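All protein chains of the complex are present and in place, except for one that has been dropped.
Read from first to last, the chains carry the letters A and B; within each, the first residue is number 1.
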Amino acid sequence: MAKRRIAFYLMTIPALLLFFTFHTFPALQGIFYAFTNWDGFGESYDFVGFKNFVNLFKDENVINSYIFTFKYAIVVTILINVISLLIALGLNAKIKFKNFFRGVYFLPNILSVLIVGFIFNYLFSNVLTTWGAKMGSEFLSQNILGNADWAWIGIVIVAVWQGIAFNTILYLAGLQTIPKDLYEASNLDGAGKFREFISITFPLLASFFTINMVLAMKSGLMVFDQIVALTGGGPGRSTQSIALLIYTGGFQGGEFAYQSANAVIYFIVIIVISVLQLKFLQKREMDM
Amino acid sequence: MMKKVIKPMLAGVLAISLLSACGNNGNSEGASSGKVEVEFFQGKAEAKATFDKLITKFNEANPEIKVTQVNPPDAETVLKTRVAKKDIPDVVGMGATDTFSTLSKSGLFEDFTNDPLIKDIQPAYLEMLTNMTGLTEMNGVPFSTNANGVIYNKAIFKELNLTIPKTWDEFMAVAQKVKDSGQNAFYLTLKDAWTTLSIFNPLESNIVGLDFFAQRAAGTVTFKDTYREVAEKQLKVLDFAQKDVFGKNYNDGNTAFAKGESAMYLQGVWAIPEIQKANPAIELGVFPFPSTNDATKNKLVSGVDTLLTVAKSSKHKEEAKKFVAFLLQPDNIKQYISEQKAFSAVTGVTQDDASVADLKESFESGNLVDFADHYIPAGMKVETIFQEFLQKKDIDAYLTKFDTEWDKISNRK
Partner (left out) sequence: MMRKTTNWTSTILIALGSLLILFPLYMTISIALKNPEEMAVSIFSLPTGLHFENFRNAIEATNFFNALKNSVVITVISVVFILLTNSMVAYAIARNMKDKFFKVLYFYFISAMFIPFQIIMLPVVKVTTDLHMNNIVGLIILYVVYGLAFNIFVYVGYIRSIPYELEEAATMDGASTWGTYWKIIFPLLAPISATIGILSCLSTWNDFMLPLILLGDQNSYTLPLVQYVFQGQFGTDFNLAFASYLLALTPMVIVYLFAQKWIIGGITQGAIKS
């Protein structure tokens, strides 16, 4: 038995050490720097207590980045889930070339987010504007990414285009777990399509709905690659996500300590949201 | 049974050690043949090919040294991370930017104050460096310099019978004439925030002046009280630009101007090679941006485009400086500036390209002024403030923001 235990320790301890070195230790360092005024490269720094945290709440740029990130994440989460559920229902119906279409819808998921962003950046500035001009629309003939009020929609479009792939497959997997005879029974009752969805399909998909909501929300809150490729956070700072602000401020702006404090707040926010979301959705799962 | 687990593990370890061996190969080879490796780090993508040619020439002439060029995207960020890692490249080529000034203040670069390397450099540019860093040390050697003005399409100017404007009023009159003819006077590329600087820099330097920043730091003045004229003129330029100015980026602008879509283009001379690539036949010229109505006061914005410096921590300082000295030799810098359409910081080496002939006068008379944005802390990301202002067009909100952002950054220290 002792031998077994030693083997189990040998299996985990190297991983524990590596994980501590490359994840926990840097994270603790990040928290440590949040209480200093280190610029990220200089030789010396001082402790400043909670000054960075106090300044964060007074900083318009920080507040704006939180507003943008939440607005973006919520809209993307809802759109991705609605659209991918519809597509999954379509793919699960008796359609022609099912495997081909399933393959097409999953395709965006295997592509690099950065490169997809570069491609859409070009489409937004050169293709959509040409169409807009042809349609005689003043608004559509302008690059949506250049408009401080609308640029975020452009990022949403790209994120949804790419994000529905994965969630569609998950919903499709969920639909396939639903036994066919359940529908046959409801067919006999003469239940309508919509009622069938509300009373049979959706409740049985509840756990998949939970996973998909959490996954989409989490990647929405972490958005980075798309923004680097599409707007760089502009115009102005209108599409600057929290992740991008921490990256640019910390690395380029010489405010490493300040942005570390921002990362600590961001970390707390993500934890709170994840816990709330899981609690809420699981409770609903139970109710259904 | 243990064997079955260990075998794949061993295979993996072997693979990894092989990999690292591959990775180190370059170095060990270099060491075994007795070559000193010097890393040259520079951030201008446009200049990579030219530097490669010069490096080949240097390596051939100095068989005991091997210079390699590193040219990453987002170079200033990469450089800062490498400084954090205490892994500073031997030779660094960079702009005279706020990053340079911060790194200099951290004491990372050699002091060239008494170094023979700066003997032939034009004093005006040396002064710019020390003014900017605020140090008595000279932490870099100015190499190439640039100019930010108004690039114009000679064919359109001829067709509309326009002459080069010397004052702000003449400038606006020219723009109006182009507009009346149904063409675009300017092609603005405001999707790329940094291109807003080519409007701001000449206006700031000529109307307010660079001394302002020291006074602002001391707290005796505010942007709100001083910058109104600058702000109004920044906005005025928009009246004569093409449609969708916020949807176009720098690359779009270079192509569009090359195709004759606007009469003028507010950019630095570094855009000229790109424009000529898109249309080799274009006839263009550059004139100083006339910011005020006093023609004698309108100086050309010109700064250190690339400076060369050597890391204090370098293990091969002697070889690194040898490479710097090589780049500063008149024939080498001449090759660099003619390929890059830049100007030389070395006395006596001139840029003779026809496209920049109109700037010669400013350079000869020394009627130059530095880039204003280099005096603004990088953390402010001032270009995004300009981008927002030009879209929202609210002067009061803009100037207030300028002041609060400035205070915020200085409060962080």
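Assume contacts are C-beta pairs under 8 Å (C-beta built on N, C-alpha and C of every residue); 3 or more make two chains touch, one makes a residue touch a chain.
Values in this document were obtained by computation on a predicted structure and should not be read as measured data.
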| item | value |
| --- | --- |
| Residue of B:Q42, B:N71, B:S144 or B:S314 touching the missing chain in the full complex | B:N71 |
| For subunit B, residues in touch with the removed chain | 1-2, 4-5, 8-9, 12, 15-16, 19-20, 23, 26, 45-46, 48, 70-73, 81-82, 84-87, 251, 254-255, 258, 274, 277-278 |
| Absent chain, residues of subunit A that touch it | 3-4, 7-9, 11-12, 15-16, 18-19, 21-27, 29-31, 33, 40, 87, 90-91, 93-97, 99, 101-116, 118-120, 122-123, 126-127, 130, 161, 166, 169-170, 172-174, 176-177, 180, 184, 187, 208, 211, 222, 224-225, 228, 242-243, 246-247, 250-251, 256, 259-260, 263-264, 266-267, 270-271, 274 |
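By definition in this document, only the chains that are shown with their structure count from here on.
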| item | value |
| --- | --- |
| Subunit A-subunit B separation of Cα centroids, rounded to whole Å | 36 |
| Of subunit A, residues touching subunit B in the complex | 37, 39-43, 52, 55, 59-60, 124-125, 129, 141-148, 231-238, 248-249, 251-255, 258 |
| In the complex, subunit B residues that touch subunit A | 74, 76-77, 80-81, 83-84, 99, 102-103, 106-107, 190-193, 243-249, 252, 377-381, 384-385, 387-388, 391-392, 404, 408-409, 411-413 |
